[in-house]
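Provided herewith is a single structure, encoded as structure tokens, for subsequent inquiry.
Only one protein chain is missing; all other protein chains are in place.
Up next, subunit A:
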Amino acid sequence: MNNGDQRRLNGELEEDEEDEENNDGLAAWERAYADERSWESLQEDESGLLRPIDNQSLQHAQYRRRLRAASTTRIQKGLIRYLYIVIDLSKAASEMDFRPSRMGVVAKHVEAFIREYFYQNPLSQVGLVTIKDGVAHILTDLGGSPESHVKALMGKLECSGDASLQNALDLVQGYLNQIPSYGHREVLIMYSALSTCDPGDIMETIQKCKKSKIRCSVIGLSAEIFICKHLCQETGGSYYIALDESHLKDLILEHAPPPPAIAEFAIANLIKMGFPQRAAESSVAICSCHKEAKVGDGYTCPRCKARVCELPTECRICGLTLISSPHLARSYHHLFPIVPFDEVSLSLFIDQQNKLPKACFGCQQSLLGPGNKPGLHVSCPKCKQHFCLDCDIYIHESLHNCPGCDSTRHSKIPTANEG
């Protein structure tokens, strides 16, 4: 894994150099146009007219490669995560190599990350820690509501003093040690400074984190530092340096999907939970959390029938953990992935052209290319229905259902016995 990281880092550095050669002497605002190269995506057709290049098949090939890579990985994911995001607010964060400043850019993308994180990791929690003036502060406790974190972060954007990696790790390690054993403990550090100003031996702290099975990852904003690399290597995290803003965004969003579950990092367990009903809009009840009479808007604990205002929560009366079941269901597509569709070979077409469907099973788009010749498309190996390339991508990346398999009763295998 570390070799891979290294290679990737180098690859990106080379790309960066190339870019700089190409853009030599361009002002920043000119470069934006140079990067887009809109003229290169035009092509002349038979009649000499300019048309956009048909890069659909190219894109589709890329997508299929991505899909194959994803389908080989195992389905065990660490879905219950406890993540501390450490944000470096030392004076290095005020540098303006990122616009408007490193701090501003980090805050913007951390906000987007927090929302995506909760979307992809139901039941997971996040906490925020800031480092400035050589000390680390808890900005927000571990919690499940994105809004409160974002609000706290945006209110505290000032930077000063030095950064201390050790103080931050010590603080976070103390908190993460108390979470239940089935949770995955993670730290994501957004590090701007080029040094760390520590009160003691940071190597000891790193070993402590390793012992507590905390996976530490760092995204650097300036240059590679040995201690960060060492930390990530020791604890199984990843270390990348952001080259520009869009790269930073990609790097941080890479931490949003659940990481592969590692048995030694978290112990599997069964957790008892209740799925409350949402009460009718006109019903009146006294909620157990605020002790107030409320009309509508509330959930009823299935065990003791007490009313609560928000989910997820813990019933104040009987102690049952209450969650909304759709919250859990958001992650189920990880468990039952749709098998990659097979490309329909065009030679097959000539033999049995009459038998093959003319329209996409999903969207009814014609599968015939220009001149009524069969175009490139795919078919599901299970239900044998044919789909256009756009549906193929939509089905695998957003819908996570095969419309063909779901509209057939006998070929349907009960989902729980798969996998």
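Keep in mind that, in the parts below, a contact is a pair of C-beta atoms (placed from the backbone, for glycine too) under 8 Å apart; a residue touches a chain by one contact, two chains touch by 3 or more; residues count from 1.
By definition in this document, contacts and distances are computed from a predicted model.
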Among "non-specific serine/threonine protein kinase", "General transcription and DNA repair factor IIH subunit TFB4", "Ras-related GTP-binding protein A" or "Multifunctional methyltransferase subunit TRM112", UniProt-listed name of the chain not shown: "General transcription and DNA repair factor IIH subunit TFB4"
Contact with the hidden chain (one of A:220, A:236, A:274 or A:375): A:274
From A:249, A:333 or A:382, residue that would touch the chain that is not displayed: A:333
Option from A:111, A:254 or A:314 whose C-beta touches the chain left out: A:314
Missing-chain contacts mapped onto subunit A: 75-80, 122-123, 125, 141-143, 174-175, 178-183, 261, 263, 266-283, 299, 302-303, 314, 319-321, 324-326, 328-336, 360-365, 390-391, 394-395, 397-404, 406-410, 412, 414-417, 419
